[in-house]
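Of the protein chains in this complex, one is absent; all others appear in place.
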Amino acid sequence: MSIASQRLASNRWADSALPWAVPIVLILLWQLAVSFGWISSRIMPAPLAVIEAGWRLTASGEIFYHLGVSFQRAALGFVIGGGIGLALGLISGLSHWGERLLDSTVQMIRNIPHLALVPLVILWFGIDETAKIFLVVLGTAFPIYLNTFHGIRNIDSNLMEMARSYGLSGWPLFTSVILPGAMSSILVGVRYSLGLMWLTLIVAETISASEGIGYLAMNAREFLQTDVVVLAIVLYALLGKLADEAARFLERRWLRWHPAYVKGD
Amino acid sequence: MSIASQRLASNRWADSALPWAVPIVLILLWQLAVSFGWISSRIMPAPLAVIEAGWRLTASGEIFYHLGVSFQRAALGFVIGGGIGLALGLISGLSHWGERLLDSTVQMIRNIPHLALVPLVILWFGIDETAKIFLVVLGTAFPIYLNTFHGIRNIDSNLMEMARSYGLSGWPLFTSVILPGAMSSILVGVRYSLGLMWLTLIVAETISASEGIGYLAMNAREFLQTDVVVLAIVLYALLGKLADEAARFLERRWLRWHPAYVKGD
Amino acid sequence: MSFSTYTETTTPVKESAASSARTALSSSKGGTHLHLKGVVKKFGELEVLKGIDLEIEKGQFIAIVGRSGCGKSTLLRLIAGLDRHNAGTLSADGHADLASTDIRLMFQDDRLLPWKSVIDNIGLGLKGDWKPRALRVLEEVGLSDKADVWPAKLSGGQRQRVALARALIHQPQLLLLDEPLGALDALTRIEMQRLIERLWQQHGFTVLLVTHDVQEAVQLADRVIVLEQGQIGMDKAVDLARPREQASADVSAIEGKVLKRVLGQ
Amino acid sequence: MSFSTYTETTTPVKESAASSARTALSSSKGGTHLHLKGVVKKFGELEVLKGIDLEIEKGQFIAIVGRSGCGKSTLLRLIAGLDRHNAGTLSADGHADLASTDIRLMFQDDRLLPWKSVIDNIGLGLKGDWKPRALRVLEEVGLSDKADVWPAKLSGGQRQRVALARALIHQPQLLLLDEPLGALDALTRIEMQRLIERLWQQHGFTVLLVTHDVQEAVQLADRVIVLEQGQIGMDKAVDLARPREQASADVSAIEGKVLKRVLGQ
Partner (left out) sequence: DELRIGYQRSSTLMSVLRNNNSLEEKLAEQGVTIDWYEFTSGLPMLESLNVGNIDISADVADTVPIFAQAAGADLTFYASEAPSPAGQALIVLEDSDIETLEDLAGKRITVTRGAGNHYLLIAALESVGLTLDDVRVSYLPPADARAAFAQGNVDAWIAWEPFLSTSRATLETRTITDGSDGLASYTRYYLAATPYVEANPEVISTVYEALNEAGNWVNENPEEAAELLAPLWGNLDPDIVQTANLNRSYDVQPVTLEGLGEQQKIADAFFAADILPHAVDATDSPIWQPGE
């Protein structure tokens, strides 16, 4: 018993520490490469320089300001986009007609690069917040659409048949069978969306922005401030980690019944 | 019987025609809007102008040239990226240690916008083909990674247990249980990847390119040639449709056993 | 149908089954009158049901036996409206539209929703304050201690009993049971037989019970039907008073005849 | 283990079972000697097995009966090494490492791979030219016409027989059968019993058969074990010559005793 609990403790330690192993090794290698002059620090800043830039922007509060602005845009876009994606995914997933009508169109729109779309977006929505949020909506809707669709399709048809023959339909069928059955796939979609949310924001924030993390990154790039560029990349990576943790949290919460999502070995 | 076969025939017709309904309606609305002057054709070309531009570029063969170049880049990047994504997804999905080590890092890297990464990519790979293909690799690897991971996790653990206890392990376990069990999810990943393949290419082709569809779009954008910009968008949409058809083809081929992927009502 | 009559029974299972009189049936509002004429079902080339003619009185208890793969489940699925027949007519109470009839089918596999606890699985599709009723049925199938457990943590026989409880709580006009007791030990089996018989006597619904246990069939049913090569090979009325003695000579005699037929002797 | 001895049997099932002598066992290289001492298994608070002591000779045929949820499947899973016990020791042929023993478990649920045809499911984990052998076993379980069908298109009893065929084709040293015949009609059941008995006599492996049919247990086994409240409640040797008459007085006498115990009388 005591061995088992020891093993558990060491597992927990490994669980929280190991995910950072690869990033830390990468950063050490990078610092070494710059320190030993294998890479010129003129073109690739050392981690310490990036930390310094980070410190500078943190001390001035600038970074929080940019993050805050971006976060608002991201959140609003995600809520709208996620909602649309979910709704369309449900329509396509639940009705054969819906699929025929919608799926092709959605797949086509999904494939249009935001970068190419920017001129049209400006035409339609101007250069203010609406345009930026529209792009985030566009970016976040599709992963949730596709995974909702896929999740619904892959619900055990025997269970659907059972539920229908037990008199379930409409909302009860949705909450009792469809949503939980598709949930693990929808959450994968959420993971994507949370990532794409930041990705599209960088394009969105090239549209006449003077705040936001995408602005910070592109502005720095334009002025060849590599330390800030790399800082922004690190920030994005951390935001990705955060989004991932959020998705994991939801998975643990909503998929408790699912053997694959229960903690432990 | 004859009624059934009639119904089938009309279904088949609807199946192939309906997906185009929404795009065609959209295009008609657009043409009307421009014809009636609700949108100035100065800033938004009419569909006919776009078709004209398409015809011009087709007649000169230019469009095929650009498509060809892009296609080569896309295909190479997809093959490499898809391979890497599959491999990492298998490692994370099959081993708890692999997941601990890799998953966080991958999720972090996934979240870095390609646009922000371009300066570093130029640094690492120069401005030639390698850099462009690297970006495509990056873009296509993650969807396949994430969906492979998710697919493997969601394989019925009872089936895995059965297979193991029947002496399967290693390659036979992989081909008999893991791959087919995760296939429907992996194919969703392929769908994403095929889309992202073109999306990243547009960023990649801002790096010193003088050919390729991304170049065509961005170049036209720079010179305010809205008809070509819109043409490029239409091209992207069609490529998206094509990628989607490819994914569907694979689904029909590899998921024949799956009730949800069999044709017919 | 309300569950109110159910609540009146407070006596434990065994006595109740023994004491409740056959007359209980006549006082109840009765079940469905079912009429099948020349019903044919094909799966591709395979003609599973080759013209079934069957008339079932309101409130009759029918047992169906037959060899594995002879079409018993297919027949129940047709009656439940889950599959379409290729020829012939089905009608319930004179209506060809079976969808409007109040039918519940207990499937051959348990089809419990893995994401709902046992009690929520039983309450599926019920409205109002079903919890107390669900707990009472759960107690009657001997699983009151498992109310809040995920289905994945049940033994095979326990899962089957939960599925049985889920079918019984609805008390439909037509109850279809597809091998409901196959995974149960002798004692639990007898208890469940008594439970089914008692509920049937109280509510007078029509029951179709598929079973491989000929003794069970004779013990419970008013009529035993043997399915053979897609047709009704034997239709044997069991005109014995209830409660029937488990090993009485009358029962054994009929059992012997039916068994002979099933064994093809 | 090769299947070569199997191929020598060309006589049809019935006669073979009747004519093959008990001595066939002694000529074979025999099965596993199994030894359990004080084996305890808990699921959280629930102590399912409360110290099982059991010694099984090489090549013995053991039947296990007991009430639903008493821990029969759990016991088989422990022996098959699929779960860990909380206390006590398990050993096979003197080794504590059960993993090295040649064991096959036929699960209580069929666990057919939905993406493999029936024949490929049977061939799972086999090497070399297994097709002819698989076809022969498939014929013996009466399903030769279903070789190329997806499992989803089989009836419940057909699925169970495929799972049985899959377990039998391996001819391991220790064969664990968890209610292998529960979904079969009387005639098919007798045929399968004969098949199991014949193979056991030819190859002399050790068999643990979980069943709810006490007659089946007495008919087939050398020893019948009744599991009760997590312990062995009865361990009854069946010292009757084989082939055993289905309804002989000797068999009935022992059956009566065991049944009494199971029914708790």
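By letter and in written order, the chains are A, B, C and D; residue numbering begins at 1 in each of them.
By definition in this document, a contact is a pair of C-beta atoms (placed from the backbone, for glycine too) under 8 Å apart; a residue touches a chain by one contact, two chains touch by 3 or more.
The model shown is predicted, which means the values in this text are computed figures rather than measured ones.
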Q.
Please identify which residue in B:P19, B:G82, B:P119 or B:G195 touches the non-displayed chain.
A. B:P119
Q: Please pick, from A:V22, A:L86, A:L102 or A:V118, the residue that touches the omitted chain in the full complex.
A: A:V118
(Q) Which parts of subunit B face the unshown chain closely enough to count as touching? (A) 40, 42-43, 118-119, 122-123, 126-127, 206-210, 215, 218-225, 228
Q: Against the chain that's been left off, what residues of subunit A make contact? List them.
A: 42-43, 118-119, 122-123, 126-128, 206-210, 219, 221-226
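We take it that only the chains that are shown with their structure count from here on.
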Q.
I'd like the Å distance between the centres of subunit C and subunit D, where a centre is the mean of that chain's Cα atoms.
A. 30
**Q.** Touching two or more other chains - residue numbers and ranges from subunit B
**A.** 259
**Q.** For subunit D, residues contacting two or more additional chains
**A.** 109
(Q) Taking the top-of-page definition of touch, could you list the pairs of chains it picks out? (A) A-B, A-C, B-D, C-D
Q | Footprint of subunit B on subunit A - complex, ascending | A | 14-15, 18-23, 26, 43-44, 96-97, 100-105, 107-120, 123, 143, 146-147, 150, 153-154, 157, 184-185, 188, 191-192, 195, 198-199, 202-203, 214, 217-218, 221, 226, 229-230, 232-233, 236-241, 243-244, 259-261, 265
Q) Which part of subunit B faces subunit D closely enough to touch in the complex? A) 158-159, 161-163, 165-168, 172, 176-177, 180-181, 183, 255, 257-259
Q.
Considering only the defined contacts, which subunit D positions touch subunit B in the complex?
A. 80-82, 103-105, 107, 109, 111, 113-116, 124-125, 150, 152, 166, 170
